[in-house]
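Read the structure below first, then the notes.
One protein chain is absent from this view; the other protein chains keep their places.
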Amino acid sequence: MDGFAKYLARRFLQFILVIFLGVSLAFLITHLSPVDPVEQSVSLMTNFGATDPRSVELLRAALSELYGLQGSFFEQYLAFWGRVLHGDFGPSLSSFPTPVMSLIMGALPWTVGLLTLSVLISWCLGNLLGALAGYFRSNVLLKLSGAAVMALHPVPAYIVGLLLLLTFGFVWPVLPISGGAQMNLQPGFSLAFIGSVIQHGLLPALTLVLVGIGSWFISMRSLVSNIVTDDHVVYAELGGVSSATIFSQYVARNALLPQLTGLALSLGNVFGGAVITEFLFNYPGVGRLLIQGIYSGDYSLVLGVTTMSIVAVAVAVFIIDLVYPLIDPRVRLG
Amino acid sequence: MMFKNLLAAILLVAASILPAAAQDFIAGIPRNQTLIIQGPPAQNAEWFNLWAPGGGASNNGLQQLAADTFWFINPDGTGDAAWTNALAADRPQYNADFTEMTVKLKDGIFWSDGVPFTADDVVYTVETQIAHPGMGWSAPFTVNVDRVEATDPHTVVFHLKAPNSRFHTLFTVRWNAAWIMPKHVFEKVADPLSFNNNPPVSLSAYVLHSYDKAGNWAIWKLRDDWQRTSIGMGLKEPPQVKYVVYRNAGNPDARVIEQLNHNLDVINDIAPEGMFTIARKAGDQMAAWFPGFPFAHPDPTLPSVLFNHQVKPFDNADVRWALALMIDIRSVAMGAYRGAANLAALSTPPTGIAVPDYYEPMQDWLKGFELNTGTRTIKPYDPTIAEQVAALVRPQWGDSIPSDPAKLKTMFGFGWWKQDVQAATELLQKAGFTKQGNQWMMPDGKPFAIRLMVEGDNVPTLARAGSIIAQQWSMQGIKTTIDVAGPTNGQRLGAGDFEAAIYWSVETWGGHPDLSFFLDSYDSAYIAEPGKTQPPRNLQRWKSEKLDAIIQANRKVAFDSPQVVDLGRDYLKLAVEEMPFIPLMAYNKFAPFDTTYWTGYPSAADPYSASGPFWSNLRYMVVALKPNPAAPKP
Amino acid sequence: MQVEVKPETLAAPAEPVLRVENLKAYYQMNYFGVSREVRAVDDITLTIHRNEIYGIAGESSSGKSSLIKTIAGAIRPPLRVVSGSVRFDFGGRTLDVYDDPQAMKAARWRHLSYVMQGSMNVLNPVRRVKHAFHDFAFRHMGLSPSAFRARVEAHLEQIGLDPQVLEAYPHQLSGGMRQRLAIGLATVCEPEFIIADEPTTALDVLVQQDVLALIKDVQSRLGSSIIFVTHDMTVHAAIADRIGIIYAGRLVEEGPAQAMFARPQHPYTAHLIASLPRIGDTTRRQSLPGKPPNLADPPSGCRFHPRCPLAITKCETESPPLEPRGEGRVACWRAGEVAAA
Partner (left out) sequence: MFSILRDLLRFNVEFLVGFVLTALIFLFAAAHFFAPYPDTAIYLLPPDMPPSAEFWLGTTSRGQDVFWQMSAAIWNTMTFGLVVMILSRIIALAVGMLSGYLGGKADEVLMTINDTLIALPNIPILLLVYFVMRDQMTWPLLAVTAALLGWNYDARLIRSVTLSLRNREFTRHAVFAGMSVPQVLVRQHLPYVMPVVFFTAMNNLIWAIGLEVTLSVLGFSDVNRPTVGGMIYWANQHQAAVSGIWWWLVFPIVAVVLLFLGLFLLAISINEYIDPRSRLSRMGG
């Protein structure tokens, strides 16, 4: 087997392994839950209305049958795998009987959009600034911007988001602080809708960018300051190669390789930040869905979202793994 | 460089979009014809089947604005005015032994698709739900209804399996009730449980206009034929609110910000501090239940310290009374509600009709109530609590706090038990407890420690009350830890998996003195074995022969009989003597209104309707609002 | 290995291409509050002529690599030129390496190229080889892209490489091929002067021979001058016309290769030569006592004196000047007596 095929096989194996382990873990954790979905739903339903005790017993019996939690633990696990493979997590308990999967599918485009945009921006911007700062070490402007993004980077997304929300929603109310788009706009490829989505996405995306940019900046800067001492860069400088070419083709391009791997490795964490940000800005993505599910004790929803986020992150990592050979000939050509 | 181009493109797009998008708050809908109400995030936004289990979109206006049933009771109302005949032309008519109920329906009511509403819809509603056990009101219909028939298009007769003088309450809205199904829609559907009923036909004045698939908003539009609805018929002039928007406005901070930005007219609930912020910043563009402090609307719900009577030593009334007397209710009021609490010594919420029917007449009895501590007799009731709380909040609120004791009682409640540590000590000693240092020991020699369960974020004020009570008990030598149960709260309460909890097991009509709403379920026949699930609402599993006698008697009198009030007072006296749970206060809700666009919201001075966004009675507020002439022009 | 000493080339009229005068380049460090000065290049003067291969020898950390980097203008802080000058003379145009960086940059590869230490790694791993030729040489050649390509291919064939390598990525080539490519890259513009820093160090012996032959071949074809550094005296013996010996940052002896191998003037040179393996030699090779000096704190007087078998008191106090002696120059108070040792 040549190197490239080996690489692909290895990545694919990893991909399968991540999904297997993640899905099993999610199942295991959830099925140890003390939350009884039936009681949960009964208490939801009886919270406000007048309730005849005899009627509640009937309701409970009916629901137990509907939610289908029968069988041994292992049978449930196998059945669960069957469901995952069919993309079926059963009905949501708090939104009965809407299937969990259709809730997730409704929310997923929002999260994917928000994450793709903010990860791309923070990755590109962080790497660009970091590379420049690593290459032009004495530039004061770059030093200052570096200090700023580095100071921001360890701050939890929630705090950055909260500050943005207060600044642009309360002190100087210019941006929407809640929701994914303007009300009463029908989704579609209209200028108004896309504009509204961008407008509503600004604060959450800015939060993720501000939090995310620092680590790219730091790692890129140190990568670049190491790479500039690499033989091929020094040699190019001695060869009188123009600095633009050296910066882009010799320094940045080589530094991007580990950064792309880093991107794949960090997606899991980035997703975590998105959960918090979506919750804060009431953004209609899967992160908010997850937290709502937890708050409402929605067993199947929490399980579905966690499983799907593991799968989604694994897919994204796998995609990056597939892109990687395009920019690294050593992997592509073995 | 590629990056620069990208950035430039983004900036260009942003610059062209932002001003365009900033014009309308809601695209294409005039703001000054729109009422914006805080709704819950609807996860299954595309679900409009009110009769299948699960909530979702039902609180986003569906049950408030588009569903209808026979009767409504205004939870804030008193006397006859609290009762509204909606689809029914008259009050329920029972036969002598309460085995038959006849309902006359109004004529001239139509579904929003033009189909007339008839008795067949009612019969279909009952029969379909009996046939499908998963549906929302299936169980009570199955238990009660032997047969239902439409004797003519506007008369329905229910034949009951057993005598039931409260059968009509299934169709009487306080928060919600059994809504009537559109037969012509559902009869075409194979499985009414999995039918999403989207878009829903409306039986009330508003109909679905559009909704967000992500569940953040739903918009309801006034029906052109609004006069052909039960609510529309009674109106003298057309409703001014053309559109109602239920929107999920985010976390409490975001709600405050949105109302201050005039993007949210009605808030469901925020923390007292948020309420005070709006009051301070919005000035006269704000309305609330009380125009000044304490602002809050008391729901007919009674937050209490619940005890699990199946767990020792909470089966002992002396212990429960001792714990009650260890509480300094003023700190609880301050801690939970910053003083804005409507305190309750009786086991019914001090709201609506309970004030004239129970609280006012029973003051003398309360003042005279004597408690035997084992060594002496004390009179624990303190009728001056309202003045004391007023004194505590006056430094912050100044002259806006009246000095008239009568007014203070409507704001802060009639009175409560005076903290009496000595009496509590005597009661505990009477129960066989001993004190070692600052630690109470139980009769079996173990230290007396309590786990006090609270739900947490969902009802923050109660979590706060729990914290402060736990601290007070701990300081008196009973180590109390707070247990935050979160969403498992209901389940644990039901399963009896708690020692003590801050929650409520009493909810009332508010607008009607009949206590059967909760009391009927206190029948000892329903008490579950330890470890088994207790059906609502006797979460404390209180068992008393005297109580059973009251319940039995109440079942035999008619809903509107004057005897109902007498039985209610008997129950309240029993509850004081046995202290099965410690009632604290009404569930006070901070629900400020923005008056920039709309005026005429209900208030303590004019409680013509419920005002909680999720309460179906809200519809009477929506049609009564008047545009503010000073509203910004579009 | 047998040492073959390169036969003396016919003495061409001495036409200097490189003149190094009183060059001092120090590592100046200030770390954790301690300033240290390492005199890596300490007052070196030398001249290299047209069509000459000049070898610089010395043990590791003697400063020979710093010297050649300083000559190439390839130094980075903390190594700095303290005084002196490095001047190239390309066709009557004099270029001072440290006076006119712009002109220097323009001259690179056209007139002056460089073969780096570890030159297997000088190619950008993520780009094809052809791009390196383009980046380094295209602008100097004044050719159309296709003519340039043809020229490069011809050049590669000349040095025994398949032009196909241009389409390859560095990782697809063997170490020897990359070394050849590096030399090909350094010679494609036919520069007058080539600086080579340990061009063969990392290679196995067979490849080393091969590469040495290549260097020699290219040099003789182009008539360029080469200055190269290696600690390996056998390599010097194989290709150098003249050799300079560096010890502790100083040039201690310089002279024609053959003469030096025959009659080393400096005890250190003598030691270097003596430690070379010779056929049939069974005597134990002498090892030099002591360690190479610490350049941050060099010994007084002659820096070699702590290790020198001939050291006298004067050596400890007075530093010997580099003075002409025989065919070359030497810096030793006891230069005449070395042979006897």
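Letters are used for the chains, namely A, B and C, taken in the order the chains are written, and counting of residues starts over at 1 for each.
Here, contacts are C-beta pairs under 8 Å (C-beta built on N, C-alpha and C of every residue); 3 or more make two chains touch, one makes a residue touch a chain.
All of these numbers come straight from a predicted model, not from anything done at the bench.
Interface note: of B:Pro200, B:Pro294, B:Gly335 or B:Gly477, the residue touching the hidden chain in the full complex is B:Gly335.
Only one of B:Val185, B:Ala271, B:Ala528 or B:Ala604 touches the chain withheld from this view, namely B:Ala271.
Contact with the omitted chain, checked across B:Val207, B:Val266 or B:Ala485, is made by B:Ala485. If you put the hidden chain back, the residue from A:Val155, A:Leu191 or A:Ile319 that touches it is A:Val155.
Interface residues of subunit A facing the missing partner chain: 13-14, 17-18, 21-22, 25-26, 29-30, 32-35, 137, 150-151, 153-159, 162-163, 166, 170, 218, 222, 225-226, 229, 264-265, 267-269, 271-273, 275-276, 279, 290-291, 294, 302-303, 305-306, 309-310, 313-314, 317.
Within the complete assembly, residues 251-253, 256-257, 270-271, 273-274, 276-277, 331, 334-335, 338, 456-457, 460, 463-464, 467-468, 471, 481-486, 488 of subunit B touch the chain that is not shown.
Going forward, only the chains that are shown with their structure count from here on.
Taken as a contact graph, the chains are arranged in an open line, each linked only to its neighbours along the path. Across A-C and A-B, the chain pair carrying more C-beta contacts is A-B. Taking the mean of each chain's C-alpha atoms, the chain whose centre lies closest to the overall C-alpha mean is A. Note: centroid distance subunit B to subunit C, computed from Cα atoms, is 91 Å.
Centres computed as Cα averages put subunit A at a distance of 55 Å from subunit C. Counting partner chains per residue, subunit B has no residue touching two or more of them.
Residues of subunit A in contact with at least two other chains: none. Note for the complex: subunit B touches subunit A at residues 3, 6, 13-14, 16-18, 20-22, 24-29, 41-47, 52-56, 133-134, 136, 138-140, 142-144, 169-170, 174-177, 193-194, 196, 209-210, 212-217, 219, 245, 247-251, 253-254, 257-258, 260-261, 457-458, 486-491, 493-495, 507, 517, 520-521, 523, 526, 533, 535-537, 614. Interface residues of subunit A facing subunit C in the complex, by the touch rule stated above, are 229-232, 234-241, 245, 249-250, 253-254, 257, 327-330, 333.
Those residues of subunit A that touch subunit B in the complex are listed here as 34-36, 39-63, 66, 92-98, 103, 106-107, 110, 124, 128, 165-166, 169-170, 173, 177-180, 182-187, 191-192, 194-196, 198-199, 280-282, 284, 288-289, 292, 294-297, 301.
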